Each structure stands twice: as structure tokens, then as C-alpha cells.
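Structure record follows, encoded as C-alpha cells.
Heads up, one of the protein chains got dropped from this complex, but the rest are sitting where they should.
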Amino acid sequence: MSHETTTGARRTYVAVYVALLLLTAVTVLVSYVDLGLMNVVAALLIASVKASLVALVFMHLKSEDRLVWGFALVPIAFLALIMLGTLVDTMLR
Amino acid sequence: MAQAAEEPGSGRGYLAESGWRSWAYTMDHKRIGVMYLYTTIAFFFIGGIFALLLRLELLSPQAKYFSDHTYNIFFTLHGSMMIFLFIIPAIPSGLGNFFIPMHIGARDVAFPRINLASYWVFVAGFLVVIASLVSPMDTGWTFYTPYSAKTGAAVATLSFGIFLLGMSSILTGLNFIVTIHKLRAPGMTWHRLPLFIWGMYSTSIIQVVATPVVGVTFLLLAMERLLGVAFFDPAKGGDPVLFQHFFWFYSHPVVYVMILPAMGIISEVIPVFSRKPIFGYKAIAYSSLAIAFLGFLVWGHHMFTSGMSPLANAIFSFLTFFVAVPTAVKVFNWIATLYKGSITFESPMLYALTFIFLFAVGGLTGPFLGALATDVQLHDTYFVVAHFHYTMMGGTVMGFFAGLHYWFPKMTGKMVNEKIARISWALVFVGFNVAFFTMFIAGVKGMPRRYAEYLPKFQVENVISTVGAAILAVGIGMMFWNFLQGLRKGPPAPGNPWRALSLEWQTPSPPDTENFHEIPVVTDWPYAYGTPKGPAA
Partner (left out) sequence: MSAPHEGHGDPRVAFESAKLGLWTFLATEVLLFGALFTAYAVFRAKYPALFHSEHLKLNRVLGTLNTVVLITSSLTVVLGVDAIRRGKARLLERYYAVTIVLGAVFLCVKYIEWTGEFHHGRYPDSNIFFSLYFMMTGLHGIHVILGMGVLAYVVVLSRRGRFSGEYHTPAEVAGLYWHFVDLVWIYLLPLLYLIG
């Protein structure tokens, strides 16, 4: 079973870890600035970048085949669906 | 197909080992499937008894035998048991468990221990559900808030029980998805899979994606009861309709969990008993996926009268009509398969043809409910009750019966009495239509559902319906009695009594524990009936 196990890989993990800490700091600091609706957008964007780093690097999604990618992405599509369908009702009543 | 018709049997095959431990700790998918079948069929009977009690009460317009509260409990238990304890698990976890590995040429599912766990989680679930009967639910199987949050019944217990049943369903679906992706025999490409597998694969996707949502919903309901959380309580800013959104996000797709496996069975049976290849294999295969996907887009059509925004109403109504398209594709392809086939009417075929007819009726009454304007009149009337009994019983249950008759010889190594099978089919067919067709009429005339008392003008339909229910009950009783007799004293079954081509029929009846002595190498699809490559017509 060949996997990435070089020191380069370990360095990448640590680098991503540092990035995640920095992004956490950013999201906390940004929350102290009043940007109105943009606060929500910024927070979700930063969270999604963090999540992507965890998924792609820590969960090794980057090196997986299309099948695994499908299993990872399809549920998110369904999540978007339930949110959309529910909000179309609750926000427009 | 690589393997020759029949292998010498080794006696009792997978049934050889006896003793309760050989069943309770088994990791053989066939035994797990059999355990699920016995359990779900037992609940079919219990749920059926509640139905007969309802029909007894409905003979007269007044509440004669039971109080209104008791009646509410009966229809809640009838619906909940039939849905959660019978119809959702029966084909997937019963017949699916038995035949999915055999259809794809594997020795077992991907995760046999998780498979066994799913059965015991199911048992735990139904035990907890039964425990909740100390204070039975009277909310209807839909458990709408705010009543379900306030009623004196054991809601939290029942919620936990249903959560466990959902977990069992998820584990089964997860197992099947990975099994179908990873354990197909060499040469078993996706387009050589039996259509039962396409149906089961689509079903498993729904189970995995939809069930967690209802799991959380019941969790939140239990938390509202126990901790007073505010999600569905308007007094605290919650939204009772949010419960409905979450509930139906699962409960609409779950009707496709119910129907897709049955449709898969029909796609297996029709070609065998027409001695013709299935017409439009790819269309049927992909229509299963389409139904699974489209089924997620329409849940709001159960909520048209609940106070949703007009835009949501319109969108859900519009999308509802699309689901009919892949379904119709299947019906047309089955009919095209029958066309110019050499049709014989053994019991599996009788039920398969019945499925097509009754499901078509049920399906065609769907658009009346999907159309906003008519739904406003028909919602919560007996029209709806008739619609879902035609689709769920006329559809799924008939498909289940077809599968039971078709696969009985393979699972048990015995044959049933075909004459009794046909007589009981006739009783079932007549009884079903008499029982349920009049409900369309009563519904259009305005009779509401879930009422023990009704206006005298609906009595004729109700009496006819009860008579039909009695006939149906006799037919079903005779059918299962026939199975019991077959189990005990039926003549031994050959490996391939129906001269079918899918892989399970290339093994002895009953199969050996490891399914195949050697994993087959697949070279063709399993529908070459009546063609040069296939068996003699």
C-alpha cells in the first residue's frame, strides 16, 4: 500500500496546522469589526477554507480517486437542498 | 454467464448448522436476511391486526367499539409499525441482504459484522418502541408538533426507538453501497448488474442521506419533551412547521426506499416469466437513480395546507410532477418486455403483474395530490389514504409477495403449493381493490382520515371497504399458511426452477454458506432470455 510518508508530507501537515491556527485568529479578530452582513459571509468563507484544508490534506482527499470525492461532495449537495427548501418557506412566509 | 445450471447440493447448504447461537451470532448475509424477513413479517401481521380493528370500527358512523382516543392509538400504531417495522426494512434488509451478494457474485457483504449489528440494533429499536406502548402514541405516524410535544404518551421513549431503527437502516444502506461498488465479481460491470441491484443501490443512497435527518428530528422532539428546547414550540419562538420540513425531508424519500426495491424485483421477475430480455435495461437502471434523486426535491407537497409560503408551495408542486417521469419509464419498459413474450402465470408473475396495475393506479392518483388546487380539497381525506395504500401495498407489498414467491425455492430449498398460491393471490387481488378503491370515492366525497366517527353518507363505502379488508386478510393468511406448509412439507426445489439467468439461480437450493465454490467470471448480462446466448425458451 503506497502512501505519502515522506518528511515533506509531515512538513505539509505542520504547515496546514499553522495555517489553520492563523485562520482561526483571523476569524476571531474579524468578528470584532462590524461589517454587517459581510461578517456572516467572511466567517463562513474562512470556515470553509479551514474545512477544505482539513479535508484535502488531513483527510487525504487530495490524493483520493473520483469515487471517494463523490462520496465526500454529494452529501453537501443534499445539505444545500434541505437548507434551500426549508428557507424558501420560512423566510418568505 | 460463466457457471453451468446447477451444482450438486450439499444438503441443507447455509441452513445446515442449527442452534440459536448459529443464528444470533451469524455473519452470513443469508441468515441475517432470513432473520429480518421473519421479524418484519411478524410486524406486518401485527400492523395488519390494527388495520382490521380500524376497519371494524369504521363499519358504523359512530364510535361503537372503541373510544376516539383508542382509535387514534390504533391508527398511529398501524401506520408506525407498518412503515418503520415492516415496509422500510422488509425488502432491503430481508431479501436485499440475502440476494445482493449473490447477484453480484460475492461471498458476503462488505461489512458482515456491521450487517449483524444492524439486525440487533433493529431488535433494540423495536423493543424500545414496544416499551413505549405503556403509554401509546395517539398522534398519527407523522407525530406532528405541537401535539406530539404535549400529548401524554411516551414520546421520548418512542423517539429513541425510532432513532435506533433509523440507525439500523443507515447501517444496511451503507453496507450495500460499499458492497455494490467494491465486491462485484470479475466481469460484473455496472451494466451487467441485475436491475434489482440498481434498485437497491438507489435505495441505499436514500437511506444514507435521508435517515439522519429524521433521526435528528426525533431527537429534537425527545429533547423538547425532556428539556423543553424551543425548536418546534411557537411559545418560545420555535416553528412547528420546521418539524414538518425535517420530518418530510426523510419521509418523502423514504417512500422511494419502499418502492425502488420492489420495482427491482419486478424487473427481475417479468423477463423470467416472459422468456424475453428486459426492454430498456439502461433506462430502467438510470430511472432508479433518477427517482432516488428527484424524490428529494418534493417533500413540501405533504405540507401544502400547513402554512408554507406561496412560493414554496408553488415550487414543490411544480417539482412533484417530475417524479412521475422515471416511474413511467419503468412501467413502459416492463410492458414492452411483456409484449410478444411467452408469458406464463406462476405466482411470482401474478404478483408482478398485479404490482404494475395497482402501482399505476396509485401513481396516477399522485398528481391529483401534487397539484396545489386539488390537494387543498383532498389533503387529509381518504383519497390520500387510498393513494398511499395503492402505492405502498398495491406496489411495495405486492412486489414483496412476488419476491417471496420467486425466491422461496432458493432460500428454503422447497417449493410451495402453486395452486394454493394462485387462489390466495386471487383473494388478495380482489380483497385489496374492494378494500381500497372505495376510499378514493369516500375521499373525493369529503371523508376525512383519522376519524373514528364520520357522516352517515360515507357508510356505504366504509362497509364495502371493511368487507374487502376481510377478504384481503383471508388471502394474506392463506398465502403465508402456504409458505409455512411449503417450509415444512414442500417438495424439494431444484437449483433453478424458473430457468432464470441471474447468479443466485446458478447455485443449489438452498445455497451453500459461501454462496459460490468459485467466484464466477461474468461475461454477459442476466437477461438473455429467448436469445441465442440464453437458455432454450
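Note that the chains take the letters A and B in the order they are written out, and that residue 1 is the start of every chain.
FYI, contacts are C-beta pairs under 8 Å (C-beta built on N, C-alpha and C of every residue); 3 or more make two chains touch, one makes a residue touch a chain.
Because the structure is a prediction, the values reported are computed rather than measured.
Undergrad: With the missing chain put back, one of B:35, B:154 or B:170 would touch it. Which one?
TA: B:170
Undergrad: Quick one: which of B:210, B:254 or B:404 touches the chain that's been left out?
TA: B:210
Undergrad: Among B:324, B:470 or B:519, exactly one should touch the missing chain; which is it?
TA: The one listed residue touching the chain not shown is B:519.
Undergrad: Name every residue on chain B in touch with the hidden partner chain.
TA: Residues of chain B in contact with the hidden chain: 106-108, 110-111, 114, 170, 174-175, 177-178, 181-184, 186-189, 208-213, 215-217, 219-220, 223, 227-231, 236-239, 242, 246, 249, 519, 521.
Undergrad: Please identify, in ascending order, the residues of chain A that touch the omitted chain?
TA: With respect to the unshown chain, the touching residues of chain A are 1, 3, 5, 9-10, 13-14, 17, 20-21, 24, 27-28, 31, 39-40, 43-44, 46-47, 50-51, 54-55, 57-59, 67-68, 71-72, 74-76, 78-79, 82-83, 86-87, 90-91.
As a working rule, only the chains that are shown with their structure count from here on.
Undergrad: Mind checking the centre-to-centre distance between chain A and chain B? Centres are C-alpha means, answer in whole Å.
TA: Inter-chain centre distance comes to 38 Å.
Undergrad: Under the definition above, what is the set of chain B residues touching chain A in their complex?
TA: Within the complex, chain B contacts chain A at residues 181, 209, 213, 239, 241-242, 245-246, 249, 296-297, 299-300, 303, 307-312, 315-316.
Undergrad: Where on chain A does chain B make contact in their complex?
TA: Touch list, chain A to chain B: 67, 74-75, 78, 81-82, 85-86, 88-93.
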